[in-house]
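Every protein chain of the complex appears in place save one, which is left out.
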Amino acid sequence: MFYRAADPATLRIVPLDALTLVYHRASGITHIVDAPVPEILDILGEGPRDVAGLLAVLSDRFDLADPDSAALAVRLDELVAAGLVERTCAI
Amino acid sequence: MRHLKLLRIGPLGFRIGSHWRGPIAALDDLYRDYPAPLDGIADFNVHLFAARPWRRVLRPSVHIAGDFVIPDAAPLPLAQGLLAAEMGMNLQVALGLRRYLLLHAAMVERGGRAVLMTGISGAGKSTLAALLMARGWRLMGDEFALIDCATGLAYAFPRLVSLKNEAIDVVAQALPQARFGPLLEGTPKGAIRHLVPDARAIAAMEQPAEPSLILFPRFGFEPAERPVLPSEAFVRLTQASTNYVTLAERGFEALTRLVQAVPSRAIDYPDAATALAMVEALA
Amino acid sequence: MLGAASAAAIVSIRPALAQTNASVMQCEIPVTDPGRAGSYIAPDGRVVPARTPGAFPAPGRNFKAQDVKRALGGGTLPGTDPQASRAYTNYIRRLQRGTSGFTCFASLQMPRG
Partner (left out) sequence: MNPALLLARVLRAPSSIEGLTAPDWNALWAVARGEQLAGTLAHRIAGLPMPQAARRLVEDSIASAEQGRTAALWEAEMARRALAGIDAPVVLLKGTAYAAAGLSPLTGRVIGDLDILVPRDAIEDVEAALLAAGWEWVKPDPYDDAYYRRWMHELPPLIHRDRDKMVDVHHTILPLTARIRPDAAALLADSVALENGLRILSRQDMLCHAAAHLFADGDLAGGMRNLWDIHCLLGEFGFDGLAERAAHHGLGTAMRRAVRQAVRLYGTEAPPAWQGWDMLDPLFHRRLTARDVWGRSTRKAVQLGFYLRSHALRMPPAMLARHLWTKWRKGHRPA
């Protein structure tokens, strides 16, 4: 199972203080997101990845205190439900 | 619709039709200094009608409809026809406005700078706006603030100020020369009396102002004040807006710019005098 | 950084059904839908067949928005006992779009203050 992010050209991302605003042009929906959502969108924006692959990149780029793939899967489920990320069978 | 009224409040034109003369006569009187809609063409229509022909005369009850409707709105007795007209106009703006980002907020202006006060229910927003008007501020509106998505400027919507219960006497004392509508007793919100905005508020109603402060006041608490982060202000203002989602990216731009450019504060106050002092100290 | 599995990291803005104060307080919520007169309301708010044990007869009347607001804040709906009132407010909480009273209830949810 791979995850593909919305085309970065369809997103307007505005970081505010602790949270980040994401306006998704394709849906017209505004999302207010917490870490690690902007980071995930950023990495998946480079190309689809599976949970393990995404976790590896996140651990590589950030000092993850909690490299837990179950927690990451929950974040991805949220992103899928919001329509910002799509599940895909192959790359 | 035998009786008709056309009028403009701020930038928005209304056309109000009624089966009865009473509500239109009240509007004619209280809105007598307001202009007609631009080009005579209304942005919104409101109709006040009887559900059955005989209900025009027999226990007349006023149903409210318009271009944009919600289900479940209960009718009002004819004696409260003015309130029905006002509610009808508010509803059209709340549901149908697309030209500006609508924020459910009272707004006053001094020196070209606008203060928005949002989120207060009942005893507060309208009273505060009226009392600030009595202290020399320009009243821009007691209910809606209109934000131009392209420029970020705030436009006024100085409808009749809707005063409830104890606020009626408080404001009458502060503004002894002001014009008031009839006292409407036994409405769903208790007693209501409408205050006509002063001549200056009406004369300047087309002039926008730069938003300079967003306040989230709360009535009935010991005086307190705290800054509100832009992200919290953003979320709270989306919930204080009836058209944020329908404005799509324009709304996102306007609101993002507003919360980034303008400071927000939450203030708690125990009484109107304290609130006035706090607003004037912050503004 | 990844957060707890139970916490949400995304909040999506929904259309606010924010109305003006006057129109909010003016609306009414029927319990139950006129189409389901004679039903009972279970303590958790579900509509159940008449005479279901532990459930309360639907009052078959409308509650005013201001009364519902008070009840949601811990009060009791007028003319009802506390248990029934809780069942009715649970019914109101479960209202969905398309059901009578939904718009009224949704507009009560607008955060204030």
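A, B and C are the chain letters, set down in written order, and residue numbers restart from 1 in every chain.
By definition in this document, a residue touches a chain if its C-beta (ideal position, glycine included) is under 8 Å from a C-beta of that chain, and two chains touch if they have at least 3 such contacts.
All figures in this text were calculated on a predicted structure; none of them were measured in a lab.
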Visible chains that the absent chain touches, using the contact criterion stated earlier: A, B, C
Identified contact with the non-displayed chain, of B:H3, B:R113, B:R200 or B:R250: B:R250
Of B:G17, B:P75, B:P197 or B:P230, the residue in touch with the unshown chain: B:G17
Residue ranges of chain B at the interface with the undisplayed chain: 1, 13, 15, 17, 37-43, 45, 47, 65, 67-68, 98-99, 246-248, 250
Residues of chain A (touch criterion as defined above) contacting the omitted chain: 25-29, 81-83, 86-87
Hidden partner interface residues of chain C, rising order: 12, 14-15, 33-37, 47, 96-99
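Basically, only the chains that are shown with their structure count from here on.
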Selected pair, greater C-beta contact count between B-C and A-C: B-C
Whole-Å gap between the CA centroids of chain A and chain B: 41
Chain B-chain C separation of Cα centroids, rounded to whole Å: 27
Contacts with 2+ other chains: residues of chain A: 29-30, 32
Multi-chain contact sites of chain B, meaning residues that touch two or more partners: 235, 238, 244-245
Residue ranges of chain B in contact with chain C within the complex: 70-74, 76, 83, 86-87, 90-91, 94, 104, 119-122, 143, 162, 188-189, 216, 218, 235-236, 238-242, 244-246
Complex contacts: residues of chain C adjacent to chain B: 11, 13-23, 25-29, 64, 66, 100-101, 103-104, 110-113
Contact set on chain B toward chain A in their complex: 229-231, 234-235, 238, 244-245, 248-249, 252, 256, 259-260
